[in-house]
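One protein chain is absent from this view; the other protein chains keep their places.
As written, the chains take the letters A, B and C, and residue 1 is the first residue of each chain.
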Amino acid sequence: MAELQLREAIRAAMVEEMDRDEDIFLMGEEVAEYNGAYKVSEGMRERYGERRVIDTPISENGFAGLGLGAAMNGLRPIIEFMTWNFAFVAIDQIINNAAKIRYMSGGQFSFPIVFRGPNGAAGQLAATHNTSVEALYSCFPGLKVISISNPDDAKGLLKSAIRDDDPVVFLESEFMYGMRGEVSEAEDYTIPIGKARIAREGDAVTIIGHNKSYWRALEAADMLAKDGYAAEVIDPRTIRPFDWDTVIHSVKKTNRCVIVDESNPFASVASEVAFQIQARAFDDLDAPVHRVTAKDTPAPYAKSLIEYYMPSAEDVYHACRQVMYLN
Amino acid sequence: MAELQLREAIRAAMVEEMDRDEDIFLMGEEVAEYNGAYKVSEGMRERYGERRVIDTPISENGFAGLGLGAAMNGLRPIIEFMTWNFAFVAIDQIINNAAKIRYMSGGQFSFPIVFRGPNGAAGQLAATHNTSVEALYSCFPGLKVISISNPDDAKGLLKSAIRDDDPVVFLESEFMYGMRGEVSEAEDYTIPIGKARIAREGDAVTIIGHNKSYWRALEAADMLAKDGYAAEVIDPRTIRPFDWDTVIHSVKKTNRCVIVDESNPFASVASEVAFQIQARAFDDLDAPVHRVTAKDTPAPYAKSLIEYYMPSAEDVYHACRQVMYLN
Amino acid sequence: MAVTKKRAVATNGLPDISYETIETQLTFRHYPGDRFTHSDLGLSVADVRDMYRNMLLQRRFEERSAQMYGRQKIGGFLHLYIGQEAISTGSVYALKPGLDSVITAYRDHGIALAVGMSSNECMAELFGRVDGCSNGKGGSMHFFSKEKRMFGGHGIVGAHIPLASGIAFAHKYREDQGVCICYIGDGAVWQGSFHETLNLASLYKLPVVYVIENNEYAMGTAVDRAAAETDLFKQGVSYAMPGSLVDGMDVFSVCQSMRDHVALAREGQPSLVEIRTYRYRGHSMSDPGKYRTKDELEQKKNEDPILRLKSYILENNLITVEALDVLDVEVKAEVSASVTFADESPMPPPEAIYEDVYTQKDFPFLTH
Partner (left out) sequence: MAVTKKRAVATNGLPDISYETIETQLTFRHYPGDRFTHSDLGLSVADVRDMYRNMLLQRRFEERSAQMYGRQKIGGFLHLYIGQEAISTGSVYALKPGLDSVITAYRDHGIALAVGMSSNECMAELFGRVDGCSNGKGGSMHFFSKEKRMFGGHGIVGAHIPLASGIAFAHKYREDQGVCICYIGDGAVWQGSFHETLNLASLYKLPVVYVIENNEYAMGTAVDRAAAETDLFKQGVSYAMPGSLVDGMDVFSVCQSMRDHVALAREGQPSLVEIRTYRYRGHSMSDPGKYRTKDELEQKKNEDPILRLKSYILENNLITVEALDVLDVEVKAEVSASVTFADESPMPPPEAIYEDVYTQKDFPFLTH
């Protein structure tokens, strides 16, 4: 195992795949000469030249669509959005073209493309720079959506995403780019898309969290452990398709569930997970499914407010105690 | 009561408000000279002149944003999207500007604007022309979202939306524009935003449906009535804010619920409603909340497939029987 | 860039102060009608015959689809290309089949038939049948053929513009010498995607030709009610792209212009061509077309590209009237056969709804 930063793990996945397959190229704002706004693609321009690592103007709709056209014509693009907040101007390309053209063409044209970049809150950047987009993309059949929480998953899943013949929305995190973690050194290490990871086993409550929220889930589990309760922590990793079996199996054991999701609450991934749990494990639930999300407001700038805005480990801990009827 | 087509009711609301307030104008593709792609604005260009009823080029992002700027500077725009499918290229303006600028300006600038147009499936138009957007917009704090099912609600709610000082996403339906219904002739008829309508009372099961799905809910209720069961049918009408009290009150009475929503299922309005019901009426539920949605695929063109794609009254009926344990 | 110093009076009554001007001279190519003969273009009589037949096939195919729409064999929208056939045929004759690529918007039947997609697969698609060119999943607006390198058929105005540059990007990346032609309506020029993409295409020197099919209207909106600058070929200035203006009612003018521009693209220079044409029918089947006068329509019909080519053929004694009549019969028979074919092709079964969404065969769709 090697210890890598998240950004290094992502880079390693891209580099291994680009070494393997000439048809893969990386395109986005500042990915080449500047080495990436968050240094994810550091050194890649030097390694592959400007043919395969390509800077763009600030034209997200244009270059997202350009990537899709290249995919239709046989290449395997990786398109970086500096952050997913800036992909709203390109969303038509992703949800109307990436998600639907394969279907509308009767399966003739595929989109082996990855759209990647940081998602969700990144501190005091105010409302337009702190949106969580996982639910927005996951509701569109035709897309796959992955949201990672650590370097190992990032590497294994990004490699799978790049090899996948379907369009993948790959969600990272500014806050986690510098986070270090063990990464498998197995040759050609991939993790299957659509499989959740049980990060910690337990029987008292199931806590589900992806991306940064996974860490809030773990912290809450630590707090519960101090109270003498073993929480089961699941990182779904893939949002579409979602690994229902793993979650349902866990809830059938723990009989209660808390979902952590830093999105705004309405029609979030948390809503869907709760729907499925109550539909599939109704008789096993000892308490309603709870969720801990960002506040139902835009993200504020002030430090005091953004801290309050985000789901905290304490919030998760209290929600767990509530579904365990300990409050 | 006058009998009006849905399109006439919408037009009546706009005309009454524009007669009352000089600051209101209507802008969109083909709204003026052509009298509206679906004839919703018929005669309005003649009535108000080209200063207040304005055709645009095919530049949704541009004119949606132009409307927002006009709203910031004191006007009250009504922006028509020919359909909501074509608003994806403008979504950044709606979710980053309309929803967030008031917040980011500390409340200095408001957006008294209505974005309106038909939403959801409209038959054999294939995948890009059949998207349901209610969940996408409802998850953004700062917006209000209304989805209407009949001429009376359309008139009363559109008048309220136009008067509201917050940005409103107003969802209509191509398929229903020609539908006739009684419309109140009360002077200055408005319906409050955020109040559901109990369309039919009953105690056997609660069926919730908005827009076209409301009619599937009613049809299913008719079928259940033949079986001797009285379903309670609720049209939420407003999706954000949602009238939880009415729904929870009903479910506490019927102890079971089916949600009809023609959106794709994942992270839909149906998911959120189910989440809230299980959270707020857990002990009252005799069965898991069920939902009937469009299939988890893009919308197909072929007649045989698009019919199968859409939620049908039969589907709703069977879902009701299932939560009533009659199957 | 010439900078001229001169004195002038300020516009707002300020003191008369000097300012300079920057003068630039722009040159565009112009391909008017009736300027090129088939021998100028090096076309054989057989080529001319093929062109004529191809345009006629598009015309008859669409006349027949209009009829079938009336009989409710076809659903959704149906946008007819009638009047614009010189563009599809003329431009496709400038391409290398099997190598070059085309992509267009929802008014796509003409291009599809021009690149050699069969009447059968096209009519079956309109009927929503399994033998349709998109398995019945796409319908009129979404004709696709990977084999013919026809990349669609796209219903969102402007959304295919970046795809075209991506297709061209792949041609360049693979160094296969291929070129992509992207057809867009006059109305699509005002989508942001046009601007973003033309800049990208020019910046990356992509082998793409953007063709504006200016048929004077976007639904009910005449070009001058949508465009602040109605000479659409001038849009290229913003992207340092060469631009041309072409008479779209003359298939030879179209063909020559597209050969020149495709050659530019093959050398790595993207460009923009405005082809002026006219659509005879309403925007779609439900459009009564009240925004234009009968006179205007009749006048344009006098320029009909098919009649024009027919006159040219007859005046130059290339093919006899009788032979042209035989062609007409042949084309009608082909179209009739396609209706029979479409009618006999099965409707997709319900299970087909889950096919073609993902390449992954066992994707776990939500079923409740």
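Brief remarks follow.
Here, a residue touches a chain if its C-beta (ideal position, glycine included) is under 8 Å from a C-beta of that chain, and two chains touch if they have at least 3 such contacts.
None of the values given here were measured: they were computed from a predicted structure.
Shown as candidates are C:Arg49, C:Lys73 or C:Arg259; the residue that touches the absent chain is C:Arg259.
Across the entire complex, the residue among C:Gly192, C:Pro207, C:Gly220 or C:Gly248 in touch with the chain not shown is C:Gly192.
Of the candidate positions C:Thr27, C:Gln72 or C:Thr367, contact with the hidden chain is made by C:Thr27.
The chain not displayed touches subunit C at residues 1, 3, 10-12, 14-15, 17-32, 35-36, 40-42, 190-196, 198-199, 202-203, 225-229, 231, 233-235, 237-241, 245, 256, 259-260, 262-264, 266-267. Hidden from this view is one chain, which touches subunit B at 25, 51, 54, 56-57, 59, 61-75, 77, 89, 92-93, 96-97, 101-110, 141-142, 144, 164-166, 194, 241, 244, 279.
What subunit A contributes to its contact with the hidden chain is residues 29-30, 33-34, 37, 55-59, 61-62, 85-86, 88-89, 123-129, 265-266, 290-291, 295-298, 300-305, 308-309.
Basically, only the chains that are shown with their structure count from here on.
Comparing the centres of all chains, each the average of its CA atoms, the largest separation from subunit B belongs to C.
Remark: subunit B and subunit C have CA centroids separated by 36 Å (rounded to whole angstrom). Averaging Cα coordinates per chain places subunit A and subunit C 40 Å apart. Here the spacing of subunit A and subunit B, counted between their Cα centres, is 30 Å.
Those residues of subunit C in touch with two or more other chains are numbered 134, 136-138, 142, 154, 156, 159, 192-193, 357, 365, 368. Counting only residues that touch two or more partner chains, subunit B has 61, 85, 88-89, 126-128, 265-266, 290-291, 296-298, 300-301.
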